[in-house]
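Removed: one protein chain of the complex. Kept in place: all other protein chains.
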Amino acid sequence: MSLRRIWRKVVNGAMLSLTGVCALIAVSVLFLILGYLVWHGGRSVNWSFFTELQKPVGETGGGMANAIVGSAKLLLLASLIGVPIGFLGGVYLAEFGGRTFPFIVRYTTDLLNGVPSIVIGIFVYSLIVLRTRHFSTLAGSVALGLMMIPITLRSSEEFLRLVPRSLREGAMALGASKWKTILTVVIPAAYRGILTAVLLALARVAGETAPLLFTAFSNRFWSSGWNQPTASLPVMIFTYAIAPYEDWHRQAWAAGLVLLALVLATNLVARLVLMRPGSLPRS
Amino acid sequence: MASASRAIRGPGLSGDPRAFLRRLQSGDEIAHLTTLLFGASVLFITGLLVYELWVNSALARHKFGWAFLWTRVWDPIFENFGALPFLYGTLITSAVALIIAVPLGLGAAIFLAELAPPWLSDSLTFVIDLLAAVPSVIYGLLAIFTIVPLLREYGEPFLRRTLGFLPLFQGPAFGVGFLAAGLVLSIMIVPFIISVSREVLLAVPTDQREAALALGATRWEATWKVVVPFARAGILASIFLALARALGETMAVTMVIGNNPQISASLFAPGYSIAAVIANEFTEATGDLYLHALIELGLVLFLLTFVLNGLARLLILLTAERGAALE
Partner (left out) sequence: MQRMTTLACLVVAVCLALTSPMGALGDETILVNGAGATFPYPIYSKWFDEYHKAHSRVQINYQSVGSGAGIRQLISGTVDFGATDGPMSDEQLAQAKTKVLHFPTVLGAAVPTYNIPGVSAQLNFTPEALAGIFLGTITKWNDPAITGTNPGVKPPANEIVVVHRSDGSGTTYIWTDYLSKVSDAWKNKVGKGTSVNWPVGLGGKGNEGVAGLVKQTPNSIGYVELIYAIQNNLPYGRVRNSSGAFVKADLASVSAAAASVAKSMPDDFRVSITNPPGKAAYPISSFTWLLVPANVQDASKKAILKEFLHWMLTEGQKYAEPLAYGRLPHEVVDKELKAIAQIQ
């Protein structure tokens, strides 16, 4: 073999191995993150973390019960705001409409998706917090809900489009009107994909901190109703991580572990739901 | 039957109001209008957002004009505000992130698309997609206690010893700074580059590869010289998308960038990014001009990500058309 051919073979082997190394690095980063978090967080999670409130500054102990419940409330209301708008908007794009208006809607949705979360926080602050003159769970939920809309909308549209035409045409041939077709045939056929999209959107906003800084603020106590500021897991992690108290660091690790576990679990469930046989509509 | 055919056509504008009202009674029109309203609400929300950003930055825009973009000073006492240190910080950290993430991501994508057997490729992609789901604040939490001390004790002194002749790697090692922020960002954007590039590479028609191999190319040469250039628009789009994500990243950056609005040639120096300064100073901007200056920064960031996302979308569109044309 000529020298050039040997060189090309060497380069071939080296570069291909290098790509394998890159993939290995990318994957091992995830395992390192998980491992480190599990190790530190696992040592710090205890029963009081889930049941107690924060202690005064400098005292050890206490927990983040109000932050866990606060995050749950925020996400619940955010879904109630974001999912209907996103879902029905997706129905519109997939089932109705001509060329220009849906194009504008799609483009604007992608635009909204790209808006940094901190800018959404500014928007909701000036829209709601300043006008109602207090920080509130409602404002935080609106901010998170707005972030859920683009993901839900585009995914709903995609999964509705995947439903084969033959199903629709079959329904119409049997005399169903369009809206009945959509409601009883198309949506049920696509619901798994849409559910996946909702879960993924939920997992994405569950970890958002920046928009909550100016909307839900934080709360030392239990927050009742929707009009009071509320503690939330991501904000607590941020506050405790940058502080000097060792006990706060310990709690930040625990909170990080809980948050990550919830987010990853939601992602796993969403993807597994999608991968089950029969989840994608067949012609 | 007649109503069904009318439903398929949808509510048009015929001059007859009574006919319109009659059609309105059928469920289809209601469904159409309802979903249209929800779809239109996205337009309304986005329009309102841009409006609020524009109106609430008026004071700063009128006082500083375009010079805001290249003024270096950020002085709340003397009320002189400029975006340059934050633009610099945002762009530098994103640049560092791309320099690290693009080779890594592209290499991994090539491996997953070309070399790995399908079971390995799918499962690794699954794992990497999970990486994309990790919240920003958790990256920040990890970075404060792992990356920052490692950089301060080992990483930055090492770089200073080996590459210290470059102004990039001079100066004291704080741990926090542009380099730390860039590193965290790179970890955060790698999954996006990998998943989009992998899909684009997989979409390249097999006859391209086979033609190259038939002509005697090694696998690497076939990949690098034929497949990757074919997919280059899509890969570029993935880079733009990753960049747009990096620009807007707030929490992880704010926890490790050092929070100092200064421009410095060294990567070891502390800096500031647009998103980080808004997060730190927004709730306390005493004085309306201060607040408006911060909102103007938000507007600048919004425009940056808008342009980048638009470019990415354009590229993806071009790739799709090109791929379709060759079928």
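Per-chain numbering from 1; labels A and B assigned in written order.
Just so we're on the same page, a contact is a pair of C-beta atoms (placed from the backbone, for glycine too) under 8 Å apart; a residue touches a chain by one contact, two chains touch by 3 or more.
Model, not experiment: these values are computed from the prediction.
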Residue of B:Gly39, B:Gly89, B:Pro270 or B:Gly298 touching the missing chain in the full complex: B:Pro270
Hidden-chain contact residue, picked from the options B:Thr34, B:Thr146, B:Gln208 or B:Thr283: B:Thr283
Residue, one of B:Phe38, B:Trp74, B:Tyr139 or B:Phe178, that touches the chain absent here: B:Trp74
Which of A:Phe96, A:Phe217 or A:Trp253 contacts the chain that the document leaves out: A:Phe217
Chain B, residues in touch with the chain not shown (by the definition above): 73-78, 148-149, 152, 172, 174-176, 258-260, 270, 272, 280-281, 283-287, 291
Absent chain, residues of chain A that touch it: 55-58, 72-73, 76, 80, 129-130, 133-135, 188, 191, 217-226, 228-229, 239, 242-245
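Criterion: only the chains that are shown with their structure count from here on.
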Partner chain A, residues of chain B touching it in the complex: 1, 3-4, 7-8, 10, 26-28, 30-32, 34-36, 38-43, 45-46, 48-49, 52-53, 56, 103-108, 110-112, 114-116, 124, 126-131, 133-142, 144-146, 187, 190-191, 194, 218-221, 224, 244, 247-251, 255, 275, 278-279, 282-283, 294-295, 298, 301-302, 305-306, 308-309, 313
Of all residues in chain A, those that touch chain B in their complex: 8-9, 11-12, 15-16, 18-23, 25-27, 29-30, 33, 36-37, 84-85, 88-89, 91-93, 95-97, 101-102, 104-105, 108-123, 125-127, 146, 149-150, 153, 172, 175-180, 182, 200, 203-204, 206-210, 213-214, 234, 237-238, 241-242, 249, 252-253, 256, 259-260, 263-264, 267-268, 271
